[in-house]
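One structure coming up, written as structure tokens, with questions to follow.
Omission of a single protein chain aside, the complex is shown with its protein chains in their original locations.
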Amino acid sequence: MRKNRYISAGLAGMLLAALAISLVEISISGCATKEDVILATTTSTLDTGLLEVLIPVFEKKTGYRVKAVGVGTGQALEMGRRGEADVLLVHAPESEEQVVAEGHATNRKRVMHNDFVICGPQADPAGIRGEKSAAQAFRKIAQSKSLFVSRGDDSGTHKKELEVWEEAGVKPEGHWYQECGSGMGQTLNIASEKGAYVLSDRGTFLSLKKNLALVILVEGDRSLLNIYHVMQVNPEKHPKVNAKGGKAFVEFMVSEEVQKVIGGFGVKEYGQPLFFPDAGK
Amino acid sequence: MARAANPRDQVAAGDAREIIAGSDIRVVRQGKEILVVPNIAVREGEVVAVIGPNGAGKSTLLAVLACLDFPERGRVFFRGTEVTKRNVVEIRRRMSVVFQEPLLLDGTVLENVELGLRLRGVRDGPRARAVEWIRRFGLTGKEGQAVHTLSGGEAQRVALARAFVLNPEVLFLDEPFSSLDSIARQELLRDFRRIIRDTGVTAVLVTHDFLEVRLLATRVLVLSRGRIEAEGTPESISNDPLWGRLAGLH
Partner (left out) sequence: MDLIWRGLARGVKLLLSGDPEIYEIAFLTLRVSGLATLVSLVLGVPAGLFLAVRKFRFRRALVGAVNTAMGLPPTVVGLWVAIFLWRSGPLGALGLMYTPTAIVIAQVLIATPVVTGFTMASVQQLDPKLPRQILALGASPLQFWWLVIRECRFGLLAAVMAGFGAVISEVGASMAVGGNVRHHTRVLTTAIVLEVNKGNFDVALALSFILMTLAYAVTFALTVVQQRKRRYVT
């Protein structure tokens, strides 16, 4: 019967809500005038703590605020394709080249590398310890049907793992091959709990080593190189991106100063660097 | 018995003694006509009893006259003014309703009895008026008691005090004594009858009980299947075979 009043009460409620939301926007994000740079990156750069060191330096230097969103490389590249990020820091060269070729990303620069390592339980049931070829090691794991935990999340590490399987000529299937769909840290935990083999980037493995019942069994194969590139999302294709901020971040990452920080990162804690600076290569 | 003239003309003429009147009222629920009343009026000083079998539409009629429901068709007038969605709150504030259950709100006896006055924004001593009515319903000393600790009879007395304190121009009672046990009921009926006489309040009483009709009513309407089948004094109705047939009494 008092329909109109209910409608106006409802409207008033929504207005109040909108008001409250805008209030919090002002109060929490405070300096909304500061320009944001959205960085879509792989979990490994966040989980190792490297970006927590680099981002404050960048913010102080340029005045931009960086929003580092940690996702798998696959999702990070997809965010670039959709123009949802301004700059990407990822490690899946083949997929990256494709995104650049499609015109979604530009100004792609090599930043650093570390390498992948094949880890497994100390007992090494498949007998791959010291194996020189990663593909050969994978073949042995498949033949002995030893448990292997895969990221299964379309990340850079996952893509690399699939490459090695292809090289080994094995189709990874069966109960011994388990995709956990998680980040690197979680995947290592699972592999450790199950006594399984796993492919990991060295940095994440080193930073988590203290909690893991896993050791490095195979390393040093050229095919296990893990190369990180930074690139900005192409403003010609995605006019809404923060092109200046993206460009600034690319330049920052390959600057001499940052390259030095990268080379020294983790030495104190783990006795060896987690990443090797590569700019200009 | 039936009023010959067109009720609308009468209302328009402004019969000063008519407090509440309805014309051409029809209430429909799920496609069924549950109340059809061509005309009805309650005059000042009357106590109109509405009786009839279960499902006859007694409570529906009361809700329409008390301006709690708007009928699908027809009009209701309060002292000659048509009740509309615009003025309904104002008109409700000149009447009171007591239902079968006490329907008290969480709080004390006093808070409940005061509530209607507070809703009306009465500044002038609502407390004293409430205390007086609590006394008249025999609850002195229980003002500060939480209502959920009261017995059924006491709770219904609070509900009645809450209605009377408003000094209503018409009081609607929907089987207010029927859920009480027989002792509490007799006691309350006695007090209630005295108060009705003392105040001379105009009332509409829906009931199943012919004793209440005899004690309280000045006029009786017999309702059946949504229609007023008979009207008269308590005496004439109790001698009417129709009533006996309808209510299964006699």
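Note that the chains are named A and B in the order they appear, and that numbering of residues resets to 1 at the start of each chain.
Just so we're on the same page, a contact is a pair of C-beta atoms (placed from the backbone, for glycine too) under 8 Å apart; a residue touches a chain by one contact, two chains touch by 3 or more.
Treat the numbers as computed from the prediction; the structure is a model and nothing was measured.
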Which one, A:Leu46, A:Ala134, A:Leu217 or A:Val230, makes contact with the chain that was left out?
A:Leu46
Selected residue (touches chain absent from view) among B:Leu105, B:Ala128 or B:Ile183:
B:Leu105
Any idea which of A:Ala68, A:Val258 or A:Leu274 touches the chain not displayed?
A:Ala68
Where the unshown chain meets chain A, residue by residue:
2, 5-6, 9-10, 13-14, 16-17, 20-21, 24-25, 28-29, 36, 38, 43, 46-47, 49, 52, 55, 65, 67-70, 82-84, 183-186, 188-189, 207-208, 210-212, 238, 240-241
Interface residues of chain B toward the undisplayed chain are 63, 66, 68, 89, 92-93, 96-97, 99, 101, 103, 105-108, 110-111, 115-116, 119-120, 143-146, 162, 166, 172
